[in-house]
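Let me begin by presenting the structure, written as structure tokens, before commenting on it.
Excluded from the complex is one protein chain; the other protein chains are retained at their positions.
After this line comes subunit A, so read on.
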Amino acid sequence: MKMTPVLAAILSTGVAGGAVAQTELSLWYHGAGSANAEEALVNQLVEEFNASQSDWAVVLETFPQGAYNDAVGAAALAGELPDILDVDGPVMPNWAWAGYMQPLGIDEAKLEGFLPGPIGRWNGEVYSVGLWDAAVAMTTRRSTLEDNGIRVPTLDAPWSLEEFNGALATLAATGDYEFPLDLGMAWTGEWYPYAFSPFLQSFGGDIVDRSTYQSAEGVLNGDAALAFGEWWQSLFTNGYTPGTSQDAADRETGLLDGKYAIAWNGNWAALPVVEAFGDDALFLPAPDFGNGATIGAASWQFGVSGTSDNPDGARAFIEFALQDRWFSAFSDGTGLIPVTSTAAANTANYKPGGALEVFYGLSEAQALVRPVTPGYIVSAKVFEKALADIANGADVADTLDAAVDEIDADIEANGGYGH
């Protein structure tokens, strides 16, 4: 057949177009409506990646955070997962275990110098990496402590249990505050295991036995956990901290308004404290209740879906994101902690002498990831309910025993979760 010039031109255009066309990669992101700079920065990251090479074009789809995990679960059922997922750090092992994600397969040399929290490992392999982390601190004013003769703790010498209890008693006795301590009981959900399980770990207990991940027996209801539970309940019975009915508005501004002397809060809430108190603002390390001082770690991270047809492209995108300039940009935009010290040096808040520099040190020194197991998503909710019940006056031993039974039953029902 003789090809006409027009047909030849169309075909050649098509062939040429095909040669340069970028393969589309879908990226799902949890922050729709987050009303901060994060979503805009993710968009910028995608645009710059797409413009930086000719093989791949990432297409971003955003979801509201409250619906994100359910949407991913439904998509996995229907075989419609995207190429790239973002995943909350403690949830990652569950998604990896369920086959929603595959090992990242990037050169781990690229992760050197990272804070520990943003690297998502499961079964010895890296599945996800974050561009930022978060940290919590005992937030207060230097004058509050000094006026009441309370020692200012440091990373090397955090408050002991006796010192911390003594500080709360002293502050309560002043009568200047509605409560000496704000734990943020108005917040629910992941805040409980993220913010409060480090206290349990510092007592020597844990949500689940990390040596086997097959049971919570002995760690969530052993002597250390019972001591933790009694202490936890005493915070409420002594009137040291507001209970589960705390007003959300008080959680937001109680410290600034002078209702609370100390607030257990995150770096995301730190800038208003600096603005309000200036040099008087203090961000203190977690107390050491006998087994070392720890804080929670791991925020949202990127990974490759288990069914991606283009893992190379997904990996290329994630590697593109692992640059100090992005870590700094996200930190400056959102206030979160950059994952390397070199990136921190180029941020407004975490550079040496920056208003939030202390949080980088806290993340580096005290961060402990939540239990790295697929069962975490269940045990976290059990833990949350147990702590709320104890705060509301439930018997400590009975409550922790019941929590252990529930966690163990779930682990057994899921065949040990692949450990």
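As a convention for this text, a residue touches a chain if its C-beta (ideal position, glycine included) is under 8 Å from a C-beta of that chain, and two chains touch if they have at least 3 such contacts; residues count from 1.
FYI, contacts and distances are computed from a predicted model.
One chain of the assembly is not displayed; among "Acyl carrier protein", "sn-glycerol-3-phosphate transport system permease protein UgpE", "Gluconate 2-dehydrogenase subunit 3 family protein" or "NADH-quinone oxidoreductase subunit M", its UniProt protein name is "sn-glycerol-3-phosphate transport system permease protein UgpE". Annotation: of A:61, A:309, A:398 or A:412, A:61 touches the absent chain (contact as defined above). From the set A:24, A:47 or A:80, the residue in touch with the chain omitted from the display is A:80, counting the whole complex.
Touch with the hidden chain on the side of subunit A covers residues 28, 31-35, 61-67, 70-71, 74-75, 77-80, 82, 187, 189-191, 247-249, 252-253.
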